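Up next, chain A:
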Amino acid sequence: MTVADFLFTNAPALLVVIPLFAAFICPVAGKISSTIRNLWVMGMMLVTAAVAFILAFRVFVTGPVLYVFGAAAANLAVPLDSGGIPIRIIFTVDAMSAFMDIICAIVGVSVLLYSLSSESRNSGLEGYYTLFFLMIAGVFGMVSTGDLFNFFVFLEILSLASAGMIAYRIDGGLAVEAALKYFILSTLGAIFVLFAIGVYYGQYNALNIAMIAQRMQFTMLDKIALVLLVAALAMKCGAVPLHFWTPDAYSMAPSSVTAFLVVASQASLYGLFRVVFTMYNITMNCVTVGWIIIIFGVLSMVVGVTMAIPQKDIKRLMAYHAVSQTGYMLLGVGVGLAVLGNTTLTSAFGFMAMEGGIFHIFNHAMYKGLLFLTAGAIFYRIGTRDLNRMGGLGHTMKYTMIFFIIGALAIAGIPPFNGFASKLMIYESVYLFNPLLAIIAMVVSILTLASFVKVFHSVFMGPKLPEYADVKEAPLPMLIGMGILAAIVILFGLFPQPVVDILVAPAAHALADQGGYIASVLGGA
Partner candidate 1 sequence: MTVVEILIYTCLVIGVVFNSLGVLGLLRFPDLYTRMHATTKATTFGSIFTSLAVVVYGLSMFFSQNASQYLNLAIHAFLAAAFLAFTNAVSAHAIARAAHKSGIKPMLAVVDRLEEAKL
Partner candidate 2 sequence: MIEQIPQILVLLGLIVSAVLTFHFKDLLAATLAAGLFSFLISLEFYILQAPDVAISQAAIGAGLTTAIFIIAIRATKRFEGEGS
Partner candidate 3 sequence: MLWNLPFITVVVLTLIGLVTVLLKKNIIKILLGINILNSAANLFLITLGYREGGVAPIFTLAPSELMVLPTPQALVLTSIVIGVATSALVLSFAIVLQKKYGTVDIDKIRRLHG
Partner candidate 4 sequence: MIPFLVTTGMAFLLYLILTAGSGSIGFWSLSELAMGAVLAMITGLVTRKFLCRSESYRLLSPIRLLLLLVYVPVPFFIELMKANLDVAYRVITLNIRPGIIRVHSGLKTDLGIFMLANSITLTPGTLSVGIDEETNDLFIHTINIAEGDEKKEIIESTELFRLVNLPAWIRRIAE
């Protein structure tokens, strides 16, 4: 067996195991020397990203990939003598999962590169990198798993690691406060998820998502479980009115972590879509649930952006924008869900809305990560996040300013950056569904631009302030980390159609196609 074959077969397992292994070694490597630790961390991250890309390549070429832990063969999901039920934990990587894998890999590499220099002054770095790898493993596990309880376990890994990371800067106590809020809320959500898992188990005696989907009858109990899952996952992804932890956590975490927390939230969003589309699909009342998600989305957009305008803390402002942008994704996919039962409407604009929402996930991860990284670079140089005390940094931090402009224009939906492409898809398809929603979305976009003009003005414009006279440009690794993301933002903005064709459309179809998912696991049942 060649190395390529080996990688092709075992990529889903290695995707999670390599970050875990890297995390386990990290504390020991940190004890030896910091150079060895940095090399180890960077090397492992590159390997992980390579595995993720290989896996995504395989998925987009040959269709969904199964990996059955502990079975005699990697794709033996249903043992011959079991009567058609999957018994082991199965990783089911379809196009949507591969899509999320790519996001996580790209953001992970650039953020790790960035944090090599941005966090170099701090203590407790081996813990930092350990938790970082655990977050990566958590996201990879959440998006690739096909087992509900396994999803819960990875959700918990993600929330514990995130809480530890948010509280990383313990000196002032503010970070710990934010972490406490985040962590208790997510524990409450996790308990709801556990109850939902219990309900499914009690009814169908199955934990595999495909198996539950096949046996789904949408009784009263299923409705309750659906609501528990939707509420918990919507809270984790930061939809208004459950978004309260988001600004606190995003603003108090180190910037590099914040950029990754965006991806973590989107993994929860993925979970929400997975539950709604794959487990229930049209057995439930799509219109009601779709409208609930649309309302979440509209509220998120409006409240997020209006709360962002009066903020004085740069990262808090960006955090509210993250809430607002999450609303676009919820809106797009919610519209797709609301018309899911109706074939004509779905083909008319439902898929387009879903593609817009899913494409926006990718774009948002890129530009919001970029913006948070620029905020972190500013904080690294001048030591404050208060917008009122900033000014005139454009004279000295030219590259940071350019990256900030790219990110800000992208988030505001200005052509030709990638934010515009996805927002355009959302506007047009949502307009066919309900014109009012499209108008709200556009107004929110304008307000986003307005608020970023404010940030740009108060941070970079104006005369050179005397207290920041000797501020230098951010260090090179940080610039490289930002540069990767900025390049992707521009690239995807210039060539959106190939991206939509190759990555987004398969993901949207994989999400909507419940029968295909079940068939890929249970074998054409």
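Basis for inclusion: all candidates are chains of the complex that A comes from, given by their letters.
Observations, loosely collected:
Keep this in mind: a contact is a pair of C-beta atoms (placed from the backbone, for glycine too) under 8 Å apart; a residue touches a chain by one contact, two chains touch by 3 or more; residues count from 1.
Bear in mind that the values here come from a model prediction, so they are computed numbers and not experimental data.
Candidate 3 is the one that touches chain A in this complex, out of the options 1, 2, 3 or 4. Across the complex, candidate 3 is touched by residues 149, 153, 156, 160, 163-164, 167, 170, 172-174, 176-181, 183-184, 187-188, 190-191, 194-195, 197-198, 201-202, 205, 207, 247-248, 251-252 of chain A.
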